[in-house]
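For this view, one protein chain was removed and the others were kept in their places.
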Amino acid sequence: MIKVGLLGAGRIATVHATTISNHPLSNLAAVADINNTAALKIADRYGCEVKEIEEILRDQSINAVLIATSTNTHSDLLVRATAAGKAVLCEKPVDLDLARARECQSQIEKTGIPVMIGFNRRFDPNFSALQNALVGGEIGKPELLSITSFDPAPPPIEYVKSSGGLFKDMMIHDFDMANFIMGEIPKTISAFGTSIINPDIKEAGDIDTALVTMQYADGKLAIIKNSRRASYGYDQRLELLGSEGLLQAQNMSENTIVKSTENGVLGAKPTYFFLERYMTAFIAEWGAFMNVVTENKTIPVTMDDGVMALAMAEAAAKSLSNGALVHLSEI
Amino acid sequence: MIKVGLLGAGRIATVHATTISNHPLSNLAAVADINNTAALKIADRYGCEVKEIEEILRDQSINAVLIATSTNTHSDLLVRATAAGKAVLCEKPVDLDLARARECQSQIEKTGIPVMIGFNRRFDPNFSALQNALVGGEIGKPELLSITSFDPAPPPIEYVKSSGGLFKDMMIHDFDMANFIMGEIPKTISAFGTSIINPDIKEAGDIDTALVTMQYADGKLAIIKNSRRASYGYDQRLELLGSEGLLQAQNMSENTIVKSTENGVLGAKPTYFFLERYMTAFIAEWGAFMNVVTENKTIPVTMDDGVMALAMAEAAAKSLSNGALVHLSEI
Amino acid sequence: MIKVGLLGAGRIATVHATTISNHPLSNLAAVADINNTAALKIADRYGCEVKEIEEILRDQSINAVLIATSTNTHSDLLVRATAAGKAVLCEKPVDLDLARARECQSQIEKTGIPVMIGFNRRFDPNFSALQNALVGGEIGKPELLSITSFDPAPPPIEYVKSSGGLFKDMMIHDFDMANFIMGEIPKTISAFGTSIINPDIKEAGDIDTALVTMQYADGKLAIIKNSRRASYGYDQRLELLGSEGLLQAQNMSENTIVKSTENGVLGAKPTYFFLERYMTAFIAEWGAFMNVVTENKTIPVTMDDGVMALAMAEAAAKSLSNGALVHLSEI
Partner (left out) sequence: MIKVGLLGAGRIATVHATTISNHPLSNLAAVADINNTAALKIADRYGCEVKEIEEILRDQSINAVLIATSTNTHSDLLVRATAAGKAVLCEKPVDLDLARARECQSQIEKTGIPVMIGFNRRFDPNFSALQNALVGGEIGKPELLSITSFDPAPPPIEYVKSSGGLFKDMMIHDFDMANFIMGEIPKTISAFGTSIINPDIKEAGDIDTALVTMQYADGKLAIIKNSRRASYGYDQRLELLGSEGLLQAQNMSENTIVKSTENGVLGAKPTYFFLERYMTAFIAEWGAFMNVVTENKTIPVTMDDGVMALAMAEAAAKSLSNGALVHLSEI
């Protein structure tokens, strides 16, 4: 049984607490958070202890930690946790500062300790089935990838201000998804964006609607569409044209009810919001991490994946400010 | 070029007038109707003459007639038209009286003149694709057929009174469809019905909602569902379970627009009403009749098909009044 | 915290063991089964004890039992468990013998102990959303209900022989579903069935394909379609025509992937099989039972519901053997 220390006790940490507890091979041993009330709540619900981070890292009986603290602490905790010999699953993004993320990467690589980055969407059964079908040759060679990723509503403006911007906060998932599906990184990135949902977002120096076009070494293309607002809910779709067909991962729906009336044929909205939409993915992600820890399986989302998605976000930000195409190799 | 006489100038006759005119092998030569204004309107639109029925039947230059007059005249016109040597496409039902229909059948059979019955739905591209897939072995042997056939709204009560009842007026199409799909006639018929839409329908001695269950010699089953009212429009679906799969013919939609809002995901209503839904079928039906007339092709919907559907409607009516299962051989 | 004794350790009992353990208000205290290996496996996985049924019933610290033993023991265990003061969730069917079920019902009613019957499908989010929409008046008054319920493949012939027959083993779920949706019981039941999938099923005196037509006091109608084999998987759909629209609960799919190739547009198969399809329902069912036990909420599926579904199955069997319509009041 793998004893796990949970660093952080916020919304996403609570999801992980459930997942860790329900998995047959893991046990939630301790939780740490600067917000003691939040930590106590998790401890109470899952029957574990509240500890200081340092205590958890020193505890020899704890085999692994899950880092779900605020982004600015990730690099530091990654270095400390691997130094303490704990296998790590770290929430995305690795850092908002690419140089710091790269420095962190080089330090943890020396330890040889397994580190997995929490790009949970790779474990979504729909997206992984799509990737699997592609790898299985079901639509020939990939030619044109489209990723649609819209949030239901913009986050609070305070969140926007400290988020690192749409590319690092939101589209970073889609950059990683593109890498996951295409199996390679793009050569060039061009970003187009605007702030048309809320003027406060513009004032905060961010955008709320974006298109990013990427081209790969062999010419194939990808487009990512992001919006901070889709009034109908959380829109998460993939579409890949290949030489022998098209693969689409469509939205999941809240239910399968269809109501036909004189107003038309009405179906349910997409599954709302990421906790619901990606719950299966969070469970599968933890299972994959357990396979890494207990069976020495290949790490499915590496530190390198985490750093690369960050570099792509930085390239997009640069392209948006320049109004020009950016070669990923420049970043 | 086949010169065609159109008997009748009502709604359905007007559809046929267009179809006859647009077909490369046929020409609308004359139209007859007791309503002279209606006949003149068609004559004006399609550049043909208004004549008496008798004139049309006597006209040696006219090769074929389409009977689209009121139901009670069908038998008589079928006999007269075939006696006059005209190939006939006759609208369904053949008659409301089964004995009369059988008498008519025996008379026209002697003439050897081709007679085709207007069960247009057999020519719907969806239903014919389903039948084709079944015959092609795509789902193995048929086991359980479901036919859903709902009208958007009940007809005027005056129409109901002279319609011959739901089974002969509305479900007759579905009886023929079952015969078309299953490729054989059922052994037993059980009918369940009610009048819950409009009390006037009950008062008129008719029902507005019905379930008919049919069983075939080898045990396989079919169910037909009819309602005179579907507030969302014209609902025309088939579903066939076979030993190796399921075939469904779903509704056609007014358009392919999907609107997602906070209220849900809204698609268009089914194609409204039979003229729109089955326009392609009417065109294909006429094409099939032209193949019979000009190339001596096998008649795709025979007089026997028309009489059989009527017998099934009569069996259903008997079952409903008896509250018991009826063997089709009794009818 | 409600301490629960689990009676039975088979496939369905294992599902319940997980559900009981994961629920915040319940605790799996003990498990009993004549198959000790199976009981030990559950005990090991969920950290509970293996006990004899009698021990569990005598254990004052155990508040509730879940009966998931073989059907022929249900009545007896219901009586003993309620006599011992345990709240009970009992798997369907209550019994295969209607008289015994009614006797059981009268005995447990005297105790005043809450008993809930495991018609889990009422808790499926799709079916409950449909029922909710109907109750909310979204399609007016119900007129015509269709239930499609096909298993992926017939059970082993040994299972068939002891199952009580298709109506009591399989369609009993659909009878309860009809009662749940319509909010009332039918007046008449007519059954049509055949054995066309496997001759061994016929030899065992059972059918594998069935249509049951039900009519209600006010005339409205329902049809249930059952097949023991749908090669494409587990087909579980509802469709209700109302005076102002149509509600459909469609199948859930294994994923949302759509693959378009020169062969057509291919989507995933329905969720396979009942454990996957109804997992959410099992969880919600247990939550509802916990609400009954801890908050004295109304029992959502009563002993009366269990007995009624059994009576309907018996009526269907009688109709099938008679070839005649059966009044439910006769049963």
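Read from first to last, the chains carry the letters A, B and C; within each, the first residue is number 1.
In the analysis below, a contact is a pair of C-beta atoms (placed from the backbone, for glycine too) under 8 Å apart; a residue touches a chain by one contact, two chains touch by 3 or more.
Owing to the predicted nature of the structure, the values given are computational and were not obtained by experimental measurement.
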Legend entry - Absent-chain contact - pick from A:235, A:254, A:285 or A:314: A:235
Inset, instruction - Decide which residue listed in B:126, B:163 or B:226 touches the omitted chain of the complex. - result: B:126
Inset, instruction - Pick out which of B:72, B:261 or B:322 touches the chain that's been left out of the picture. - result: B:261
Legend entry - Residue of A:111, A:146, A:280 or A:294 touching the missing chain in the full complex: A:146
Legend entry - Touching residues (missing chain, whole complex) on chain B: 22, 24, 45, 125-126, 129-130, 133, 138-139, 244-252, 254-262, 268
Inset, instruction - Could you list which residues of chain A touch the chain missing from the display? - result: 140-141, 143-144, 146, 150, 190, 192-197, 209-211, 213, 215, 218-221, 223, 225, 227, 229-232, 235, 241, 243-246, 323-325
Legend entry - Residue numbers in chain C that touch the chain omitted from display: 230-233, 235, 253, 260-270
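Criterion: only the chains that are shown with their structure count from here on.
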Inset, instruction - Please find which chain has its CA centre nearest to the centre of all protein CA atoms in view. - result: C
Inset, instruction - Could you give the separation in Å between the centres of chain B and chain C, each centre being the mean of its C-alpha atoms? - result: 42
Inset, instruction - Could you tell me which residues belong to chain C and also touch two or more other chains? - result: 244-246
